[in-house]
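Quick one: the structure is below, and I'll ask about it shortly.
Heads up, one of the protein chains got dropped from this complex, but the rest are sitting where they should.
Chain lettering (A and B) follows the sequence in which the chains are written, and residue indices restart at 1 in each chain.
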Amino acid sequence: MVIPFGPQHPSLVEPIHMQLEVEGDTVLGVRPAFGFVHRGLEKLAEKRDWRQNVYLVERTCGICSFIHSLGYCLALEDLLGVEVPPRADLLRVMWGELHRIQSHYLWLGLLADAVGFESLFMQTWRNRERVLDLNELTAGNRIVVSMCRVGGTARDLDAEMLDRVEATLDAAESEFGPVEHTFREDGGIARRLVGLGRITREEALGLGAVGPVLRATGEASDSRLLGYAGYGRLQVAPVTQAGGDAYARLLVRLGEIRQSMALLRQVLPLLRQEPGETLVPVRKDPTAGEALSRVEQPRGELIYYVRATGGKLLDRVRIRTPTFANLPALVHMVPGNEIGQVPALVLSIDPCVSCTER
Amino acid sequence: MMRLLHTLLRNVASGPVTRRYPKVPLVPVAGARGDLRLLVDRCTFCTACAVRCPAGALEVDRKARTWTFNPYRCIYCHYCVEICPFHALEMAPLGREPAAAKATVTETGAAPVPSPSRGTGAASPA
Partner (left out) sequence: MVLLYHVALGVQMRHLGLRQNGGVAFPSVSGVLPGAWLYENEIQDQFEVTFAGLTPDYGGKLFLRRDVSGTPWGAPRG
């Protein structure tokens, strides 16, 4: 018997369609069908000039949008041979980590909602609002901050603004304590997630999984170790777990929120101590060539491939998003589980379907 | 049990965390990107903003000296404000008010002041 999961489902934020072949209560096979939020961004990016594309690619995803623009700007800067000022690198790290915190908070809330713990969902999203208000204060908008430009960042932050960032960080850290405690200690969440969708490290590597899905199997792989933007100056230790199941992925993401807060604490003193410019003017168009950038999104490794043949328009922009890379792992994980567990399983890889289908 | 009681009392004593919009107006945050406005006295209708807008929300007619903005296409990216050579565009910190129907915003510039004629002494247009 074939039961459709999606495209509309109470646990899904974005439409994804999977036809589940079930026998009784157990799923035997999955036939996926995507494309419900396809907006043709890669083709649109060929029709806008390379400066306008920054605004286009940051709207690929409505959760991790800054990191999309960061990946694109890094690829373009590679193509143009532009050296970004160090202060802009640090500001990019700051906004990137703030995005990571609010993205993981969003996922934690959705997970709590999916397992039925609605009050925890509301607490988590209330905490998330603090980070979004900080985005609005420093950058002008809550999520799609539009702060990354080819050549640096659009704005600088003065000492007073940095004080407010630090005060918000203090408050966010103290508020995270009870939420983290509940996620770790709650028996209901543990019973739903332990053992769900277990994959081994070898399977995850063969299927091309990235991000917390891979790190939950014990592989210490994080694109921030590449040292792009300001990460080369900071201590980044990938947060790993050994379980390989949905509970391990939860623990990885909880640990990554703490890690992001620690990284922000490393970046803020550097921003105070090292003044400088934040944007280098770029006046020439890219010459023929290609460039590839790898950045760490909250969901995993994001790759931007850009090819230019000279002139204002780019020849090809290819975005390989982490949820796209995690989908084969998801399709591998689903068979063998009960139908009632499928929503929590799909949610455990943190699917961002807008990213997948661009 | 005690922690539950403590949480309950704390929640009862503190107010709601959600904003009470629209009963309570939104507090604008300085620097936020909201509704786009033209300072028409500074505008020279050079069309730079219309060319650069990624969403195609601006139309500028250089001859007729009109600037037309479609707020329903705007993506609030702030690119036009940044590249205007005359700093004639600004974004208010709050978005536009809800409206019953879509409408574009058009600003018309004053007729250009003719520069004094030079050289020949021929009569200049008034």
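Just so we're on the same page, a contact is a pair of C-beta atoms (placed from the backbone, for glycine too) under 8 Å apart; a residue touches a chain by one contact, two chains touch by 3 or more.
The shown structure was predicted, so the numbers you read here are calculated from the model rather than taken from an experiment.
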Visible partners of the omitted chain are A
Among A:86, A:208, A:289 or A:335, choose the residue that contacts the chain missing from this document, as touch is defined above.
-> A:208
Subunit A residues touching the omitted chain (full complex) = 32-35, 38, 40, 43, 205-209, 221, 223, 225-226, 292, 294, 301, 303, 305, 324-325, 327-329, 332, 357
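One rule holds for everything that comes next: only the chains that are shown with their structure count from here on.
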Which integer distance in Å separates the CA centroid of subunit A from that of subunit B?
-> 30
Subunit B-touching residues of subunit A, taken from the complex the two chains share = 48, 51-53, 55-56, 59, 126, 129, 133, 136-137, 140-141, 144, 146, 154
In the complex, the residues of subunit B that touch subunit A are 17, 29, 31-33, 52, 54, 75-79, 82
